[in-house]
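Every protein chain except one is present and positioned as in the full complex.
Going in written order, the chains are labelled A, B and C, and every chain counts its residues from 1.
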Amino acid sequence: MASWKYGMAGIFETEESIIKAAYKTREMGFKNFEAISPYPIHGMEEACAIKRSWIPYVTFGAALVGLFGGLALTYWTSAVDWAINVGGKPFFSLPAFIPIMFELTILFAALSSVGALFYACGMPKIDPPIIDKDLTCSKFAIFIPNDDNGYDESKISEMFRALGASEVKKAEF
Amino acid sequence: MSETHNENTSAANTPASVRDTKYWMSLEQWGGDPEFQKLAETEFMSSPLREGAENEGQDGWARREFLKLMGASLAMATAGCIRRPVQKIVPYNKQPEEVTHGVSNFYTSTWSDGVETFGLLVKSREGRPTKVEGNPNHALSKGGLSARAQAHILSLYDPERLQGPKRNLQNKERTNRDTISAKWEDIDAAAVKQLKKGGVVVLTGNLTSPATRAVVSDFCQGFKAQHVVWEPLAHDEIREGQKAAFGDDVVPYYRFDEAKVIVSVDADFLGTWIAPTTFTKQFAEGRKNPKTMSKLVVFDSAYSLTGANADIRVRIKPSQQLDVLMGLAHDIVVTKAFGKYAGNSSVKAALEPFANVAGKLAISKEAWQKLVEDLIHHKGKSLVVAGGLQTKTEWAHEVQLAANFLNAALGNDGNTVDAKIPLTSAKASNKELMGLIEDLNAGKVKTVIIHKTNPIYSAANSGFASALKKAEMVFYTGDRIDETGKQADYMIPDNHSMEAWGDSESYKDVISLQQPTIRPMYDTRSVQLSLMTWAFMAETGPKRLTTPETFYDYLRNFWRDELHPKFGKGKSFEDFWEDALQSGAIGVASLDKPSSERTFKVEALSAVKPVKASGMELVLHPTSMFMDGTLSNVSWLNELPEPVTKVVWDNYASVSIKTAESMKIAQGDVLEVKVGESTLQVPALIQPGMHDDVVAIAVGYGRTAGGKVTNGVGSNAYQLVQFGKAGAVYSGAKASVTKTSLKTKLATTQTHHTMEGRKIVAEATLNEYVKDEAANNHKHKIWSIWSGHQYNGNKWGMAIDLNTCTGCSACMVACQSENNITVVGKKYVLEGREMHWIRIDRYYVGTPEDAHTVFQPVMCQHCDNAPCETVCPVLATVHSSEGLNDMVYNRCVGTRYCSNNCPYKVRRFNWFNYAKLIEKPMHLALNPEVTVRPRGVMEKCTFCTHRIKEARVKSRVENRELKDGDIKVACEQSCPTGAITFGDMNDPNSRVAKIFNEDKRAYALLEEFHAAPSVRYMTKIRNNDKGGETSSHGGGHS
Amino acid sequence: MQGKMQTERPSKLGKILSSSKGAGTVFVTLVCLAMVTLTGCRSEFMEKLGWGSFGYNQGYAPTQPIAFDHSLHVGQNQIQCQYCHNQVERSKSSNIPALSTCMNCHLVIRNKPGTNEPSPEIAKLVDAYTEGKSIEWVKVHMLPDHAHFNHSAHLAKGVNCQTCHGPVETMKKVYQYSNLSMGWCVNCHRQPENKAPLNCSTCHH
Partner (left out) sequence: MIKRNQLVLGNKSLKQITEDIVAPLERLPSKGWLGMFLSAKALFLFYIIAIAIVVSTGMGLLGVNHPVGWGTMIITFVFWIGIGHAGTLISAVLFLFRQKWRTSVARTAEAMTVFAVMTAGLFPLMHTGRPWLDFWLFPYPNQRGPLWVNFRSPLLWDVFAVSTYATVSMVFWYIGLVPDFATIRDRAKNNIRRIVYGALSLGWRGTAKNWSHYEMLYLLLAGLSTPLVLSVHTIVSFDFAVSNLPGWHTTIFPPYFVAGAIFSGFGMVVTLMTLVRIGFPEFKDYVTIDHMEVMNKIIMTTGLMVGYAYGSEFFIAWYSGNAYERYAFINRAMGPYAWSYWIMISCNVIIPQLFWFRKFRRSIPVMFVVSIFVNIGMWFERFVITVTSLHRDFMPSNWGMYAWSRYDTAILVGSFGMFLTLFLLYLRLFPAISIAEVKPVKNVGYEGGHH
């Protein structure tokens, strides 16, 4: 999403209509259109045919890194690099190291998942164009970029009207 | 540790070994050295006999150089928090031969607190003494050193010492209006002028130094002066008793090591009576082997340290002292018809009134009978002692007679009581003081020279202060303008004993030499030289007084004429003198002379009549830290807990629990004690094991001009002393005690006094021990989930024998001095912030009425499974390869988790920046080997790891293995009873290893906790004829 | 319907950051920086970079009251270290020689080396000595606070002076050769062949 796209946007008033609209738009053969809503809508994934998010794999990987990183750190520092007799305990006293390993697991997992989200949503974005101020409050919208196959402004606006869009406009997104 | 040495190392061996042969150096070795000439002069810098000018220069230079040098070595010792300030190194101009920078030298010397004399080894670094230790060559103290003797080094560096002679401008009430500096020359002139008028009195405390005694007597002879000896802790009652009983005016020598049964009536010979350290050593000798241990029965009117160590302790009031002694005498001589006085009618008559007194005492019939039998059974091997302030009563004379009679009847006289070795120093007498006061009031005395005694403080109630105003001129040799100094016209400060030559003899023919270990820090002059100077200028007195230029010369002459013939044994004088300096003491053999029995003058006994007394009785007693109060400005002694009560920074009125209940007294309530006309306000301490009719108060406190540290600490109990023609009455006087509305807090280092039935101090009676050596030493079955770590090479351990430890607390001061441990003051002790690395826990066992006491020194136990180490987040405390629990101050961030997790609670935290509080020149007493800890770090006992290191480096430089005994840690070194043993557990032949592996009494503290400490304690054995129960059974098994 | 664009143009920075690649690069560079600074603390690495004395006095060479030249005495005249620092074998601290030691030779030697005009530096020494004054040398080797070092022990082990003090025989003016950091001590004590103790209390007490 290096730079913004131009295209047609239809503004809808209700949750139901936007879902309907999403289905229709997809039937019309549009691939990379965007459905915008102020809150996550149940069933929107099917409507737009969005695949399940891949973030969990990142999380899992990072978790493993954290876990074994923790193990390596504790083992190397207290048994290899400079082994010191502390309270008569063995140099490598695993039970005592588990909390460290656990906390590092969580830390790595959490932070890299967030990193993944940033990557996936291209955040942070500075000052992205806004189709309609109410899209983060009460309204919904479908945006079809002009590079999508079968892009035809008149046909699209017609379709949006048919779906009961309250407003149809050319927009940058 | 055997690695190849290159020639450097082998070269290094020579100086080291040379140093060894001269283990204790003498200043004589400076002989050829110009440095020494200078010292010899500057030491007596203001002698008019010395041709003046350039010496001033030299002297001035000398001190500058000295202080500079200190500065440098100190910068290294206490590197502060600021990162790398530019530091200067100031080398010598001319290298003194035996000073090796960074290496301590030991000089033999001696110190005496007026009665007891100690042989010293003064540890000196670059010309400044940093610690005093005991000199094993001294026939009496044998390397033992009391807490006070060790602490007296601080009095050398006391910032408030007078830095030169002063003159007090007196108003017409003859109290000090203003103090101005004076010149020695002017003072000498004035003095000579005054002395020529006659009517001179030299008032001194007990003089232990034969040479000084000679100087004084020569001086008196010269000026027709009178020599009066007085100090509060006089032993005149003993001398009078001996005189009346046997006709010779002596304080005899007692043999506690020979005695199998010891009966003490208020004679606190382990704490404060005559020569406590010597006696403690002897006492321990007699008890080291439990199987043959002696038996100590104490009739105690205050809870004394001796009472605390008694096998059987009976609480009495002063008026019962006579009952006890005469009662015993009656049952032995009359009832049991034992001894050569049995059947003597006059004796019988005298003893009759004391038949069956046992009933009146807090002791069971059986115990009393057993005691009588024991005494008879051990005839000639028993010992009865009575004395001390507690017995300075109206009937003191009779008490002494009775004690002497018992010893005579039991045939102890000549065996355990040796009059052939009298205490030559003990000349103080209250009668003489009263005489002096009379003469002063009569105006017979024009000039008084006061030395080593402070009557206006310690004879507060005698009228001395007002009498002294009648004298025209008063000279005072004290090191500060104290209570007496305030009334002196001239302050002629004496050198500190560490700055001056001298000698000391407590018991006859046991003489030690005192050599200066530091050049006089200020413009002071030894009192002997003052007297000599005046005699010289007045051209009077015997030749030997006026001819020598310095007291040093006088001393040598004195030794040549008086001592060399007696002890020289055909040696040339120079050799004799050299040896004396090397070994520090002479006259070792004389002690073992068999003495002879004397005959008791039975007629004297008829004077003894029962005492009628009722109501509360006053008991005054000294404490082992303060004694008469002369060293009370030493902060270490103020913060050293009283061995029994554990109170610091205060004195108090001890009353029994019952009395407290009946009078509704709570700990810290201020009581008003009224004796005759004099009253005293002092906080109450509720003390188990006190007689209900006794109120006991310690003397030596309540200084008003003693110095910043001591002023206002406690209240002056000397005000309660009743002076009369006969002398002074300290105890036994009828006292009326009233509770005031005031309250104070008494700071104690221990607030809980019982063991709660836990096995902390294991204790068994002798009978139990004879049956089973491991009696009451319950072992736990312990297993570990870890294999643990291997300790190859050395593994340090310590063993502490609770049966010989008397709780004298010498180790605490030794540790404080060795490890630069700070003093925090009363306020913070109250908040539990005292810093002692080694503390002596005291628990009461038995009933509150007559509670017995057990002592237990506790320091870091250096556990192999140290709980403190596990919880330190930054590895500031970890285990060394030699089993030491290392504490790294500069890594510590101060979470205090280690202290929480230490089951022994031996760790101390620097709550504030105490190092900042060290006032100059106190910093010169710091030990450069031990870091001065900054704020916010934890500290604790290190097993004197620096001493271990020192010894190892030495052994390595000398290319040999460490052997058992090479390392003596500070507490071990100072312990008069040798209760502490330190060594290598991996060396099967070391003393510790033997105790750890073989001794049945050895046990680990909180063993079941399995911290695996490297310290073992050995069961305390009580020789009290009981077979069964002691209250330290079982305890926390987990 | 009106075709008016009602949106603002994004800024330049916006463009960079809005590209996820841009954000990624920023993040990665930050991480790398962090890693460098951390590993940088490893003293060996720092020394490679020549920052070894960072926070330490390595190379510290203060001017001394007398410009004593070791290269002349030790290097040229072949005087043993222990001749002047004569207590180093039996003391923890190596002594700065007393003026009397210097005067052993300088009673006779008064001139600049190889010339016969008198040396002002030696003059200072002689004056101080005759006036009975002491020279206030500036301390060069200062250990970190609370660390104890024992010269005699190291000599006895056969460590020679240069190991720690560097090529003193070539120094016209003495400077601190090693950084004297704890790591520096430990790295030598660690070597098994040195059989040196690694206990904390070896140096800290």
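Please note the rule applied: a contact is a pair of C-beta atoms (placed from the backbone, for glycine too) under 8 Å apart; a residue touches a chain by one contact, two chains touch by 3 or more.
Since the model is a prediction, treat every value here as computed from it, not as a measurement.
Of A:D127, A:E153 or A:E167, which sits in contact with the chain we cannot see?
Of these options, the touching residue for the absent chain is A:D127.
Mind listing the subunit A residues that contact the chain we can't see here?
22, 34-42, 44-45, 47-48, 50, 52-53, 55-56, 59, 73-74, 77-78, 81-82, 86-87, 89, 93, 96-97, 99-100, 102-104, 106-107, 109-111, 113-114, 116-118, 120-121, 123-128, 130, 133-138, 173
Mind pulling the subunit C residues that touch the left-out chain?
Here the touching residues of subunit C are 18, 38-39, 41-43, 46, 55-56, 179, 181-183, 186-187.
Can you list where subunit B touches the absent chain?
Here the touching residues of subunit B are 750-758, 760, 828, 830-834, 839, 841-843, 856, 858, 867, 869-875, 891-897, 899-901, 903-905, 907-913, 934-938, 1006, 1009, 1035-1038.
Note that only the chains that are shown with their structure count from here on.
Starting from the mean Cα coordinates of subunit B and subunit C, work out the distance between those two points in Å.
Roughly 49 Å, centre to centre.
What whole-Å value do you get for the distance between subunit A and subunit C if each is reduced to the mean of its CA atoms?
Spacing between the chain centres: roughly 55 Å.
Need the CA-centroid distance for the pair subunit A / subunit B, whole Å please.
Each chain reduced to its C-alpha mean, subunit A and subunit B end up 81 Å apart.
Quick one: which residues in subunit A touch 2 or more of the other chains?
Correct list: empty.
Going by the touch rule set out above, which residues of subunit B reach two or more other chains?
Expected reply: 878, 880-881.
Can you name the residues of subunit C that touch subunit B in the complex?
57, 62, 82, 87, 89-93, 95-101, 128-129, 132-139, 142, 144-148, 150, 152-153, 155-158, 160, 195, 197-202, 204-205
Within their complex, state which residues of subunit B touch subunit A.
786-789, 863-870, 872, 875, 878-881, 1012
Residue numbers of subunit A touching subunit B in their complex, please.
Going through subunit A, the ones touching subunit B are 84-90.
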